[in-house]
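Yeah, one chain of the complex is gone here, protein chain that is, but the others are all in their spots.
For clarity, chains are labelled A, B and C in written order, and residue numbers in each chain start from 1.
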Amino acid sequence: MTATLTTTARAGWFTEAEDRLREELTEHFARQVEPHIPAWESAGEIPLRDILTALGERGMLGLRFPVERGGAGHSAWSHVVLAECLGELSSDSVGMSVTVHNDMVAPMIAEAGGPEAVERHLRPALTGRHLLAHAVSEPGAGSDVAAVATTAVPVDGGYRVSGTKQWVIAGMYADAYAVLARLPEAKPPFGYVLLMVPRSAEGVTVGPADPTLGMRAAGVAGSVRLDEVFVPQSDRLGGHGLGLVTQLRQFEPERIVSACRALAIAARLLRDTRARLAERSTFGESVGSRQEIVFRLARLEADIAAARQLAYTGIDRWVAGGDHRTVSAAVKLRSSRLTRRVARECLHLYGAQGQLTEEGVNRAFRDARLFSISTGSDEMMLTALARLNGWADD
Amino acid sequence: MTATLTTTARAGWFTEAEDRLREELTEHFARQVEPHIPAWESAGEIPLRDILTALGERGMLGLRFPVERGGAGHSAWSHVVLAECLGELSSDSVGMSVTVHNDMVAPMIAEAGGPEAVERHLRPALTGRHLLAHAVSEPGAGSDVAAVATTAVPVDGGYRVSGTKQWVIAGMYADAYAVLARLPEAKPPFGYVLLMVPRSAEGVTVGPADPTLGMRAAGVAGSVRLDEVFVPQSDRLGGHGLGLVTQLRQFEPERIVSACRALAIAARLLRDTRARLAERSTFGESVGSRQEIVFRLARLEADIAAARQLAYTGIDRWVAGGDHRTVSAAVKLRSSRLTRRVARECLHLYGAQGQLTEEGVNRAFRDARLFSISTGSDEMMLTALARLNGWADD
Amino acid sequence: MTELSTAPGLSTAPGAPAPPVSRAPGGIPTEVFRKQLAEFSAARGELLAADRWESQDPPVRELLGAAGAAGLFRAAWAVDEADRPRALWHAVELHTAFARLGNGAPGAPLLTHLDVATRLLATLPAAPAGLVERALDGRTTAALAVTEPGGAGSDLASLTTAVRRDKDTLTVTGEKWFISNAPYADHLLVLADDPEAVTGSRTGPALLLLEATAPGVARETLDTSGHTGLTGRIRLDAAPVHTVLAPGGHGLLRLMRHWIHERVMVAVRMTELASAVVDHAAEAAHHRRTFGSALIANQQVRFRLADLSAQVLETRAAVHHGIRLLAEGGCPMAYAAVCKYRAAELLRTAADEALQLSGADGYRTGHPAQRALRDGLGLALAGGTDELMLLQIDRG
Partner (left out) sequence: MTELSTAPGLSTAPGAPAPPVSRAPGGIPTEVFRKQLAEFSAARGELLAADRWESQDPPVRELLGAAGAAGLFRAAWAVDEADRPRALWHAVELHTAFARLGNGAPGAPLLTHLDVATRLLATLPAAPAGLVERALDGRTTAALAVTEPGGAGSDLASLTTAVRRDKDTLTVTGEKWFISNAPYADHLLVLADDPEAVTGSRTGPALLLLEATAPGVARETLDTSGHTGLTGRIRLDAAPVHTVLAPGGHGLLRLMRHWIHERVMVAVRMTELASAVVDHAAEAAHHRRTFGSALIANQQVRFRLADLSAQVLETRAAVHHGIRLLAEGGCPMAYAAVCKYRAAELLRTAADEALQLSGADGYRTGHPAQRALRDGLGLALAGGTDELMLLQIDRG
């Protein structure tokens, strides 16, 4: 994206304080994170704890949560700023892992956790010293969250949880997992519990995942096995039986924040590609000035600019307490597909160079492909949109 | 399409005799038909009888039918040549009307008609003096042919037919209609009859259609009402109760022939657009030489060249007696969508000029939009492909 | 589908730590105007019947007169600088409402009248007194004549229409085509080359006011596939200039600024046309039956509609941001181009898909999607082609 269009896209949506936050985060990431990414990616591991601690020390985690729960009492717009700055990083293993911690699990504790859960999990998480991950997916359940087989049996003072979760992003790094489990009498949407399970709890076994297309440094856990793990009632998020409802409600704003990160990735790729093409020439002409390429990039810019407005609209609805479900599904769908397309087109424009695994554009292509699959696949979003529009299912 | 690619695409598929036929037809159409098209289109009417009579006199109708049924005993490739030459005409009202006569209705008589039906309907049709149309669609039935409400009640020596057909292309010009009707005890796929109904029969009322996007000179009948029309048994095509089967079997080859016409239209539009752009310049540069336009046209050329091979493969399967159902559905889908896309892109490249109703490219855009809707909509073809691949329905 | 068309309410979200203040574009109350628009359409149904707008002689003047008399233009007109946001959001309401009347067709001349001709005139100090006022009352209308045969719409450097001095009068000779509202205009705003600097001190394009009935002015309605009966050709044969609106060398600059406004407004209209056809297709899919069940029972139909609805929401969000930028006086050329390009793309896609979902019924003239498909082709050219928009986006 051209700088002008990005500025124009943000006009009216962000306060001056948020602009300053963006500057601070940009500078922090540029100095403390981005330079290390090639080495981290090469090693297949990121120092997530250090990354989060540095953010925590600067007071940049949980900005939107109430002060009394360890946050800064700012609005969700500050989380959008973080999401967009994460999208500027050339590794979405970093972006996604931070997002899981700060925008997927922490909000559920902030909004549905009791005082003890807040003390035990949220406050330390916001210092960056207690790492959170989300153990929701299960073998065979796919995007059908209600189909979890993990069971929580109520026992004295809490639950005994047994089951296996898979594909837990940052699961190898995390100290605690948010786990959705069904009660023995589960009947969707009721009969579920959402529990915070420390990795150190007895009966928890975590194993690495098989290699994946991208997200190679995201510490993906292939399995989080829970074998009769005791979880005290005070680590339950939301009411007994209301776990699925708490979880589903959280997905909606989370998807808009993810979309903001996706669109920032797309905008960065476009900017980098534009810069690279300006330098590169074939047949004695700058590649970037060729009309076909000008049009190609401009089309993508227009698409990103438009999708950004939808994302901001969604955030605004959410912040202002309006119904943001439709916008959430729409922008998740649009941004996932768009970022995937932008990454593919940019990769193409990098030619042979783009084939190298270590190239940023190659990594971005591989990382960004996940958006259409995870945290609400394209197909899930289409289904949700149809339902929200009142178009009946079969 | 460039002339070279077109020649290359045909290599190995057509005989020298068919190449000569193409030359004759091309010359005939260029002299006798194309010059009149602007006037015909402006009047909203074509002299279909004259057009067909001229073809009949030259022995160019029904070429693939057996000699003993009035044909020339050639192969279906001769009909492909006709279809492609029809696609060269700037009015698909002509192309579609001739196709309905020669490649939709005539084949059903040639293949499933008894001796009397052949004498009464096919032989005169192949002289171009007896015009055939296909009254298949009904209000409310859409592409679901089996849902026809028109009923044929068996009576002494034949049937009494009542019902209303709609959207009959060339219906205003026709002398006889192929009509699919259900027997009182119909149970799909059995219990239907396919009948040839003369327009002059008692109880037949034909009315014009409301205006449509394209096909404005195709003599579309908005309704063909049949009120207790008596049809003798000798005018039945196929067995008693086998009308739907006879009809459905006919659709498969017919769609491949239609695809050949569609692709010829697409190739012509591309050729004309290329020629026009070569002349036109803005900002002091030939528009056609701009890289974006070069790529755009080349992409479409590649798509047309590929789809042509699928069409020829389908024709070949059919001629050689192989299973051509899958190819038929695939090429109908691909060619309809492609021709629609080519027409839209060419229209765009004509700029303001293309907005004029009388411009060939504007008419082509409007005419070609029908392919994705009629004679097997895109959705029907996708459904058929899924079934033929063995992917079960809900 | 209209959920983004108004500002969200300011209710309190439980647990939201920051005060729930919306930062979304809009927030201007337009309910009263919306009601006024509904009353107008109820009262003037005969003017808005879709079939009247399929003829070569649609009731353009009657519509403009009625709308002016009902105060619809003045409601969307800023009395001063501070009033601009209110006026712009009222204009959005106007174009949104008209996108759903008469298959969207009557909205075309209305936008040309208000947001092309009248608004351009109002920015030109040399415009004759009272002209804007009469236009706002719907008593007169003007047409902006820029495009010429042969040249691409975007290549204005190669104007062949020229103004010359003929004794004491300035006259214009040349040809313009695809001029919206030309058949119905009282005045023509003509962009013409001034090779001899007769309109000022510099050569280059000048913007001139002509009376449509002046000698040497010949107009005809073009037979276009979209915007039926609304677009004209103008032949000027030494036609006398009434007023020099912008002298040689200044005409294009005036238009450039004007086009930012026009493009965003056209984008509003295209987005709402798309929204209307998607809603119509969804509604129809509940009634149309194939193979024994309603069309909407097909998952692929629901997915296609859902996809389109997401595109509508997205484009509307983008376009409303454009309105906000206009309201604040700071919409860059590139952003207006984003709005125009995206909306054109949306309308093309939505109309074509909605037509497909309607089957043979969609092929019928009079079907909303079919009309939108045809009109969308012309709208994509109005105010600059896709390619021009892309070049402006590239320039940032």
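Going forward, a contact is a pair of C-beta atoms (placed from the backbone, for glycine too) under 8 Å apart; a residue touches a chain by one contact, two chains touch by 3 or more.
No experiment lies behind these values; they were computed from the predicted model shown.
Taking every chain of the complex into account, the absent chain touches A, B, C. Checked against the hidden chain, the listed residues B:A218, B:A330 or B:I373 yield one contact partner: B:A330. Although one chain is not drawn, its touching partners on chain C can still be listed: residues 298-300, 303. Residue positions on chain A in contact with the hidden chain: 137, 140, 142-144, 147, 167, 210-214, 280, 282-283, 287, 292, 340, 344, 347-348, 351-358, 362, 365-366, 369-370, 372-374, 377-379, 382, in rising order.
For chain B, the residues touching the chain absent from view are 2-5, 8-9, 11-13, 64-67, 71, 73-77, 111, 294-295, 297-299, 301-303, 305-307, 309-310, 312-313, 316-323, 326-327, 329-331, 333-334, 379, 381-383, 385-386, 389, 391-394.
The working rule: only the chains that are shown with their structure count from here on.
When each chain is reduced to the average of its Cα atoms, B sits farthest from chain A. Ranked by number of C-beta pairs in contact, the top chain pair is A-C.
Chain C has its Cα centroid nearest to the centroid of all protein Cα atoms in the structure. Chain geometry summary: the mean Cα position of chain B and that of chain C are 39 Å apart. Each chain gets a centre from the mean of its Cα atoms; for chain A and chain B, those two points are 52 Å apart. Shared interface positions of chain C, defined as residues touching 2 or more other chains, are 387. Shown for chain B are the residues that touch two or more other chains, namely 292.
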